[in-house]
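Note that one protein chain is taken out, while the other chains of the complex remain in position.
After this line comes subunit A, so read on.
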Amino acid sequence: NPAFFRSTLPVLPLLLVLSPVNASSCAMGNRTTEIRVKYENILSHDINELVNMSAEDRDKCCKNKINGNIKVFFCNDTEEIESLQSMACNMLRFYKKQRISKAFREKAAFVSCGTLQVLQCKCRTKKEK
């Protein structure tokens, strides 16, 4: 009956709209205290080590300053978690860059994964995964 298909056809788009959308790859809820204590006791020490290591290889990291991916690392107001998630996922992209020292890449990957773990976020693109 063509009337049946006309009546059920909009259901699927409607269900797709109504179905739970995985818009945010981070866990929901107010986890400010948990994030803060994990950052202060664990993550901050690793970030400091990464900063010290990057200071030694400053020129290598910013070799191409004109076409530098500065926009990759940004922090929007009121979107701290999303900004941190984006930074961590973008930093994972440097893991395979052979120009950078292996120790630095491993440390950067460790900090990225730790950040995502603290935020309980995931990277969206398959490449970042």
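Just so it is clear, a residue touches a chain if its C-beta (ideal position, glycine included) is under 8 Å from a C-beta of that chain, and two chains touch if they have at least 3 such contacts; residues count from 1.
Note that contacts and distances are computed from a predicted model.
Going by its UniProt record, the hidden chain of the complex is named "Interleukin-7 receptor subunit alpha" among "U3 small nucleolar RNA-associated protein 14 homolog A isoform X3", "Proteasome subunit beta", "Serine/threonine-protein phosphatase 2A 55 kDa regulatory subunit B" or "Interleukin-7 receptor subunit alpha". Interface with the hidden chain, as seen from subunit A, comprises residues 1, 3-4, 7-8, 11-12, 15, 19-20, 22, 37-38, 40-43, 45-46, 49, 110, 113-114, 117-118, 122.
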